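Here the structure is laid out as structure tokens; the discussion comes afterwards.
FYI, not all chains are in this one, though none of them got moved.
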Amino acid sequence: MLINHPAPELQVSAWLNTSQPLSLSALRRKVVALYAFQMLCPGCVSHGIPQAKLIRESFSADEVAVIGLHSVFEHHDVMTQRALEVFMHEYRINFPVAVDMPSSNGPVPLTMEQYQLRGTPSLLLIDRAGKLRFSHFGRAGDMQVGALIGQLLADPVASPDNAACSEEGCAIGR
Amino acid sequence: MLINHPAPELQVSAWLNTSQPLSLSALRRKVVALYAFQMLCPGCVSHGIPQAKLIRESFSADEVAVIGLHSVFEHHDVMTQRALEVFMHEYRINFPVAVDMPSSNGPVPLTMEQYQLRGTPSLLLIDRAGKLRFSHFGRAGDMQVGALIGQLLADPVASPDNAACSEEGCAIGR
């Protein structure tokens, strides 16, 4: 499992709702809530996206980054980037969304594969030092998610030097 | 307004979830709940479609017909028939759905235009004699909708003779 290990960098074919591409390494020192979804997944629409919005509203953007990850692993012909754009407009999603890079080997896109996600919606929480601390498929309670983010926020922010070299080794260039 | 007048026949480019096309005239003697929606309309997904399913579960199919009407008036390039099929599969919609016939004159499809709908979701209730009795845009309460259908169900079914010749003409054999 990836838990408590450095979160792999996102593999993205397009970014929406952001003027420039994001990277987990550039978000170091913030807590990152990464929400994998598919636009036609009922649980994502009823629960995942509202919770992602609630995270965005509940915490300062200086402290917590919320990123949607559109990880299409079925019905690729319908859940296109253009369809996603309409979906995000209609559902008023105003945080950055990454389109997970399609794989040439199968239906599961690359970031979803690398994070070993079981499906959508999945919530991933990454700490200020860039480690994956929580990965959950399906519905997670607001209080539990709030508590996890609260605990990650309470971590002292690692100094740049410390961040570069953690117990896992030295993460040069991130 | 169309209320209390004969409900115009549906103008449909394709039918889903039914082995053969339906028509309001053939449904005479049943109450018809016609639910206009768009697959990427948030209010349709959160409220309209669950209410349409609830109508389907609450009444006998011998007494009440539930028909979805996919009335796309925006983002036509994304809300295609193929996308609708995926949507209906993911959201487990198991009642017949008509694709509202596109217009050559503008974005609003023909049935939506003819019924003068203000948007989606819209609920239309048609009585056993084929008259439009209720047309509502937006959220309608379950109890109100139940009461309306209950009252329409209590109408004595028109005799075959009466049903055979309405303002639309004579529907022999129905």
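Per-chain numbering from 1; labels A and B assigned in written order.
Criterion: contacts are C-beta pairs under 8 Å (C-beta built on N, C-alpha and C of every residue); 3 or more make two chains touch, one makes a residue touch a chain.
Quantities reported herein were computed from a predicted structural model and do not represent experimental measurements.
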In total, how many chains does the complex have, if 2 are shown?
-> 4
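Heads up, the rule we're going with is that only the chains that are shown with their structure count from here on.
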Using mean CA coordinates as chain centres, what's the chain A-chain B distance in Å?
-> 40
Going by the contact rule at the top, pick out the chain B residues touching chain A in the complex.
-> 40-42, 45-46, 75, 77-80, 82-83, 86-87, 90-91
